[in-house]
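What you see is the complex with one protein chain gone and the rest in place.
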Amino acid sequence: MGAVISLVAVAGLALVAVIAVAVGDLRFLIGVVVPGIAFVVFVVGVACRVVRWGRAAVPFRIPTTCGQQRSLPWIRNEELDNPSGPLGAIGRMAGEVLLFRSLFRNHRVELSHGREKVSYVASKYLWAAAMAFHWSMLVILLRHFRFFLDRVPAWVELVQRWDGFFAVGVPVVYLTTVVFIAALLYLLLRRLVDAKLRAISLPTDYFALYLLLGIAASGVLMRHVEKVDIVQVKAAIAGWASLQAVTPAGVGGWYFVHVLLVSVLLAYLPFSKLLHAPGVFLSPTRNLANSNRRVRHVNPWNPPIVGRTYAEWEEEFHDKLKAAGYPLEKE
Amino acid sequence: MDASRRGFLTIAGLSLVGAAGGSTLIAAIGEPGTAVESLPAEPPGGGRRLAMVIDLRKFGHDGELVERCIRACHRAHNVPDFGADRKNEIKWIWAEDFESTFRDEEFRYLRRDLQGKPTLLLCNHCDNPPCTRVCPTKATWRRPADGIVMMDWHRCIGCRYCIVACPYGSRSFNWTDPRPHLESPQADFPTRTRGVVEKCTFCEELLARGGQPACVEACADDEIVFGDLNDPGSKVRRLLAEHLAIRRQPGLGTRPEVYYIVEDPRTLAETAPAAVVPGAAENDHV
Amino acid sequence: MHDAAKIVGGLVLFAAVMTSPFWYNALTAAPAAVPALDPPPNGSKECVEPRAYMRANHMDLLNEWRDLVVRTGQRDYVSTTNGRAFDMSLSRTCLDCHSNKAEFCDRCHTFLAVNPPCWDCHVEPKEAP
Partner (left out) sequence: MFEKALSGGRRYWAWMVSLLVVIGVGAACWYWQLSEGLTITGLSRDVVWGFYIAQFTFLVGVAASAVMVVLPYYLHDYRAFGKITILGELLAIAAVIMCMLFIFVDMGMPARILNIFLHPTPSSMMFWDAVALGGYLLLNIVISRVTLGAERRGDPPPAWITPVIVLSIPWAISIHTVTAFLYAGLAARPFWLTAIMAPRFLASAFASGPALLILLALVVRRVSDFDPGRQAIRALATIVTYAMVANVFFVAVELYTALYSGIPEHVSHFAYLFMGLDGEATLAPWMWASAVLAVVALVLLLNPGSRSSETSLVVACVAVFASLWIDKGLGMVVAGFVPSPLGRVVHYSPTAPELAIGLGIWAAGLLVVTGLFKIALEVRGHLRRP
């Protein structure tokens, strides 16, 4: 059910773009204003959310680790899994950010058929699809810099050249395009096919996938099927990125579908589960070294402990004590 | 423009792959006429059958004319010149001595005028070309309409299987970028890129504009004659009907379509009156 | 806020990366102008197909021409707009009008970082003196 609602929602958004351009002639609105607003919402929204996360209490170092802690010199410790200092923590964070290391350890519980036996099976498909999706999305984003930047720098051309290594089609079909769509389709199908996953999937889970698929599909259509005049496309986008309002002219409806869906994604991202990237950096189980036994950890919100020595106490009540005849250390 | 139709054809082609594989095999096994070599009475695929007759009687020993033909061809087609560098060498038409050209004949007491005679070699545009059969991408094929063995340099993946399959050494591979080895590229013919195979195409681009192959144009006196073997009145047909012409390695069943007239000039003098047929020139349309 | 310096630093970095195209465009000395193409030097007024179609789809047309000429030996192309027949040839037809590759092809291709392999083999016409 959620799958259908989300599909209708994304299709509706695409239809809005088509109608707005075809009937209302709202090219300026959808091509310039909406992306501008979405961009601001995205940047400010992410900042707000990060600040909110940053304000959360970090009670203690949480050593949820998978390896031997640093202890005695002759016992080998796992510096990456159980870092003793900041260097190890940075390494663990890098493994998480670049290689999705904890997802790599994903396991599936399986009930063997015909036998009453539970087995834990490593399941790498989700990790592989996540890696394929995120990395190809990064390359695709980098490739799009040829539209944003007035003069295309050499590194963008380098990315393009290797991504389009296999000379198939004109313009060439990029490898990341294929990987991106294949990974998204896998992520979608796994929610649709597996009954357990279907049960826990919310409409927003599908919405994100459909939105990304819609963006990919409209981009592929523009590049390979219903080609658009990309000189006009670049003029509009580079103009936008130079803070000049250039109404995209002479480009077909798919461009506006693409732009509207990207705008929706940008605006929606800070408020959805899609924003997890800063969260990884703020995860106490990932960004803290496990040094609980060697370093004293003081919670920052604890009230200051004001100590008082006997000498101070005696001095304050010196006269009274003396009057009462108590023996004093200091006369 | 024609995208949907082409897409359909691709799908249809894919579904026919199995059947085609079978028919190729049957064709290869049951091909008649490969054992007994003879010119097929009916042209395969209909249309024209372009062929070349090289009249060795008219070529001198000095190799001057041979050089002229090679220069004309290589200039017209932007064939790079690597000089003495045999490793990277590219050639569409070239010269070998007579004995090497017809190596399988094992000449021992060869007539003196043929000994070491520079002989032109080029792609034979075989009727049964082994190179097109082995190409994994259909980058080279035999045109049914005129029998030219064509190449698509946009399609070639550079596997060099066709070079391996060709018994005549007619194909060359671009081991390196040919551009720096061209003095002044002709603008109306492409150069090739590094990594593709190339060879003579019987100047199909000149034929399409009503011309003759560049090597034929370079000759003054019908030293090389080019024409349609399926036209009984053509000059090539008459030359072959009246002279002894040999081909390179016919025993391999490739049915090469470049012929070499090797008759003795004295024999020519005796039969000359019969050989001259009035009006022969008019029929020689290509 | 705990670790405020790091978090704010991260946010500043994030904002810098996100707005980098704006900075890049503002700071590069002269912005690349949207290419405006000169009319063909030989005075020809119309292309084989409508201008809008050619702008977006010329690569498809060239590919189709290539396959027709090389693979089927067909050389005549009849325009769908004016019914005229053209020789399907990059060097003889396209470059006859657009004889200046640097000012015709390259302008848009450079603007968009497109590097078609056509010129690996096809010889660009010599600069007219």
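When the chains are written out, they are named A, B and C in that same order, and each has its own residue count from 1.
Simple rule for what comes next: a residue touches a chain if its C-beta (ideal position, glycine included) is under 8 Å from a C-beta of that chain, and two chains touch if they have at least 3 such contacts.
What you see is a predicted model; the values in this text were computed from it and never measured.
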* Structure fact -> Going by the whole complex, the chain not shown touches A, B
* Based on the whole complex, identify which of B:Leu110, B:Ile157 or B:Leu182 touches the chain you can't see. => B:Ile157
* Structure fact -> Considering the complete complex, of A:Val4, A:Val33, A:Leu98 or A:Ala122, the missing chain is touched by A:Ala122
* Asked: Which of these touches the unseen chain: B:Phe59, B:Phe98 or B:Phe173?
  -> B:Phe173
* Asked: What chain A residues would touch the chain not displayed?
  -> 104-105, 110, 112-113, 115, 117, 119, 121-122, 124, 165-168
* To do: Can you list, in ascending order, the chain B residues touching the missing chain?
  => 14, 17-18, 20-21, 24, 86-90, 96, 100-101, 103-104, 106, 130, 133-139, 155-161, 163-169, 172-177, 193-197, 249, 252-254
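Here is the rule we go by: only the chains that are shown with their structure count from here on.
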* Asked: Which two chains does the highest number of contacting C-beta pairs join?
  -> A-C
* Central chain (distance from its CA mean to the mean of all protein CA atoms) -> C
* Structure fact -> The distance between the C-alpha centres of chain A and chain B, rounded to whole Å, is 63
* Asked: Taking each residue of chain C in turn, which ones touch at least two of the other chains?
  -> 60, 117
* To do: Would you mind listing the residues of chain B that make contact with two or more other chains?
  => none
* Note which residues of chain C are touching chain A in the complex, please. => 1-4, 7, 10-11, 14-15, 18-19, 21-22, 24-26, 28, 31-32, 34-35, 52, 55-57, 59-60, 62-63, 108, 110-117
* **Residue numbers on chain C that touch chain B, as the complex places them** => 60-61, 64, 66, 70-71, 73, 75, 80, 91-92, 95, 117, 120-126
* Structure fact -> Counting only contacts in the complex, chain B reaches chain C at residues 1-3, 78, 143, 145, 150, 152-154, 185-193, 204, 208
